[in-house]
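Left out: one protein chain. Kept in place: all the others.
Up next is subunit A:
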Amino acid sequence: MPLRFEKSLYDLIRGLRNHKGNEKEYIQNCLKECRSEIKSQDMDVKATALLKIIYLEMNGHDMSWASFHVLEVMSSPKYHQKRVGYLGAVQSFKTDTEVLMLATNLLKKDLSASSPIVISLPIAALPHIITPSLALSVLADLLPRLSHSHAAIRKKTIVTLYRLALVYPETLRAAWPKIKERLMDKNEDPSVTAAIVNVVCELGWRRPQDFLPLAPRLFELLVDGGNNWMAIKLIKLFATLTPLEPRLVRKLLPPLTDLIRTTPAMSLLYECINGIIQGGILGDSEDDGREEIASLCVSKLRGMITFNGDANLKYVALLAFNRIVVTHPFLVAQQEDVIMECIDSEDITIRIKALDLVQGMVSSDNLMSIVSRLMRQLKTSSSSNNDQLDDLSTDSSEEMGAERRSRKRDEAPPLPEDYQIDVIGRILKMCSQNNYSSVVDFDWYIDVLTQLIRIAPASRKEIDLDGIALGAKSATADISESIGNELRNVAVKVKAVRVAAVRAAELIIAKLTMESTSHQVTSGSLKPVAWIAGEYAYQLSNPSDTLNHLLQLIPRIRPPEVLATCLQASMKLFALIAGNDQTYWTAERKSMVSLLMARVIHTYEPLITHPSLEVQERAVEFTELLKLTAEAASAQAPSTDELQQDPPLLLTQAIPSLFQGWELNSVAVGAQLNVPMPEGLDLDEPIHPNLGSLLAQADSLMLPIQEDDEFAAYYNEKAAPTSISSEPAINRLRDAPETASSGSYQQATEDSYLDADIIARRKAERAERNRDDPFYIGGLGSPSRSQGTSTPIHNILQNENGPDLDIDSIPIMKLDLGAISSSGVGAPGSYQQPKAPKSRPQIVVAADETLVGSRPSTPRTGSQHDSDPDPPSASAKSRAAKKLKQSLLQVDSSHLRNLSLEASQSDDPGTLPHEKLAETDEEMAKAMKEVQRLRLEMQRANERIQVAQGVPMEGVVVKSKKKKKDKDGEKEGKKGKKAKAKVEGGDGADDEKEKKVKKKKKATEGSQEDVAVEGGPVGGEGDAVAVKKKKKDKEGTVKKKKPKRIIQLDDDETGAGAGNGEGVEAGEP
């Protein structure tokens, strides 16, 4: 044995461990070594290098560059080397790996090897690298392995055939009869039977009707199989079959109930129940037996949830409930108590599943308690997350801090951010569904929203992986924006609580200002919240403070949309503050207004050059307007004792009139699209024939002063007719009396007590509830009140109960429902009075306005895409997009759906004749395309081999290549004939490509002969680029048709990915 200096895998791993700290450098060195070692002539060195590369690949170092060497090692005659090669192929080859075409013959050869362990290698590798063309060529060699003498080979072959069928459905036509034969054979090795059952189970849900004939045999296996693994799969399979053959149910019920009652295996028990659920065996309870089994299942599932200590059972039981809830919601509703328990589980997985369930069970009765549970989770999690913010907390006394610390110690690690976002999204969805039909107490809802904005994950949080950071950032921004949107929706839709919503907005703005001094403002909630403050400025408790806050915020806002909204909002606020025409123009007022204007202008001016046009336009507009107003204001002398002066009209009339138009109502999502296009309107027509020259002139043009007034007038006059024309009569009926007499009877009473005492009481409550909340600011303003009511009791309770009493564990809602007063805490009895009337549910939630033809909808929140009443075109588009985006890790099996197993039977219910025809056409075209591609690639391979051949070289590689070349040649001839019928356009492309290949070849031949060995793969790579380009061109031309096609197919194959795109394209006539 010659002396070796190369590292073994063992050395590599050991080296890795010894180079802690500078592993990167070490790995780079190793990779460099491997790169040279793998080119060695010595197969042992080559294989070792490959093994090292595979090991490094596992740790994230790409090895796609080595694919040619993988192939070389695969072709080694020694098993242990071959095995390394195959491992490399499995781990690194992709369907687009170029050398895959070269591997075909090797795979075929190894498939027909004599040693069973060698046969196993290609069989196990094929599923990882399979392409339709490869499937086509190895199928003939793979099929005979179904009857190999070794059971191990047989069962692996069956699975591999299944994976072949996924990409090349025709496989099944040839293989299915043989597989079926194996399944029916009672003397077959039980593990082979089990493997077949596994495969049939995978195929079963795709084409259940094809497997109905097997039912008797499967039933037999279920009853006397004695193998739990197989029984589980069989039950899963039957669950997909029973919907097609109801008679199966009667046959299945006895063995299933039997299994449920007797089996010691929990997994089998669960799958029995699951199968009964999924198979629709629970039924419509017209049958006594079924009712019995339903209650048996549900009670078992309930037992699984309550069963002590096994979280897995809890999880799977929830999974099962999630399935039952679709068909039998009442059965699940009975289990509400245990499910609710699961929401508070430490285990996030269980929580999420429970949440899925609960979401469907929400009603006005339990909404508050559900949301309160979730809120509590979020809050405790965020308080432990934001420790540094705790310190900023205003009133955290010593013992409170201690309590919090102790709580933190025995608390689960903070919730992951995406879970928090998910939960917030669900809260919003639960509350807003059916146009807020479940929300009884909107004041409460506003409080919840305010709280949510505070605990929503901060979007400035950095995440390690840059790729993810982007996504997470947008998600967090989204979630706080959708919370804000909810608040806005409530403000717009529920007039009765608008005041409260506006006050909440006020608080949020104040908090944002204080919280993030010098920071960028990132909360997405600012946009809707600022809008509320601007639009309903007259309801703010302190408009000038809010204006102040906004002016402070504006320079720190980054996103242009938010900035634009804030500009508008601050202008509205200014109009309200300065535009009062009731009071006289005193000297005091004059100086106040001038100062304010100067401030506003100062804030706006930097934005005049803002890159976003929207921001720029508003900034320019408002600055100019304000400058004019400032001039007018300074010109107007203040009123003296003898002479009363009115404030300038610009201030009192013009500016406010900019913003006082019609009340804004919520409009259904799709409503705009239903506005009929006026006749004779051509949107493509230029606005002005000389637009270009007009724009050129515009640079030198000065805006006349009256423009703004005209615009204001225009706004007021024109608004009326359009809104009337688009507003359904019914909406006006409801709105009209309100605007006329400031509210209906109902709302008037609501308002009266809301304003007077409820708000006060709310504030007190809020102060108390938020004592633990570091973000709470409202308490600052009224320390006497909040302390007077809650602090002493709080302290007493805390002292007496110690850390056991968790204030946060008191559900928020309990406070609302008068729990405080009943327990003698805080609120005086008189406060209960306003709470008592049952008028709350009668709060009017304005429906979205819409035109005939579109459905009314609940407002959109971020996560609520399902219920979008999108117009058909848009939804179809989105579905098409969905189809194009295939899930990660997903195996695309959509081809398989089009294949009928019983092709010979004409009475197959699955495919209609015309479908079949289209299918064969499509397949034909697909096959043609494949053949063509195959031919191209083989040609290329040939070229490469010729290059390599030019060099005298010893060793196995070349030899095997020669052989391959011959075979390739033969094959090519065959394919060429077959492909004669192909499209001419494709030929043109081929010729061009061939030329390129030849050029390459010449280039490589021209180079030094010694290098030629390496020149092979290098040249190959060059070719690859050329081919890819060609392919792309081809694809580009056909792709245009693709979206349409997918929409047509949509109903048949949901979730077909981009992967089958080529096939579809080829099917285009």
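Following the convention adopted for this analysis, contacts are C-beta pairs under 8 Å (C-beta built on N, C-alpha and C of every residue); 3 or more make two chains touch, one makes a residue touch a chain; residues count from 1.
FYI, contacts and distances are computed from a predicted model.
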Identity of the absent chain, which is to be given by its UniProt protein name, from "Phosrestin-1", "Trafficking protein particle complex subunit", "AP complex subunit sigma" or "Cytochrome b-c1 complex subunit 7": "AP complex subunit sigma"
Residue, one of A:F68, A:Y162, A:Y445 or A:F659, that touches the chain absent here: A:Y162
Hidden partner interface residues of subunit A, rising order: 1, 4, 6, 8-11, 13-14, 16-17, 20, 44-45, 47-48, 51, 55, 57-64, 78-81, 83-84, 87, 90-91, 93-95, 116-117, 120, 123-124, 126-128, 152, 155-156, 159-160, 162-163, 191, 194-195, 198-199, 201-202, 205-206, 229, 232-233, 236, 266-267, 270-271, 274, 309, 311-312, 314-316, 319, 346-350, 352, 412-413, 416, 418-419, 465, 467-468, 471-472, 866, 882, 885-893, 1054-1055
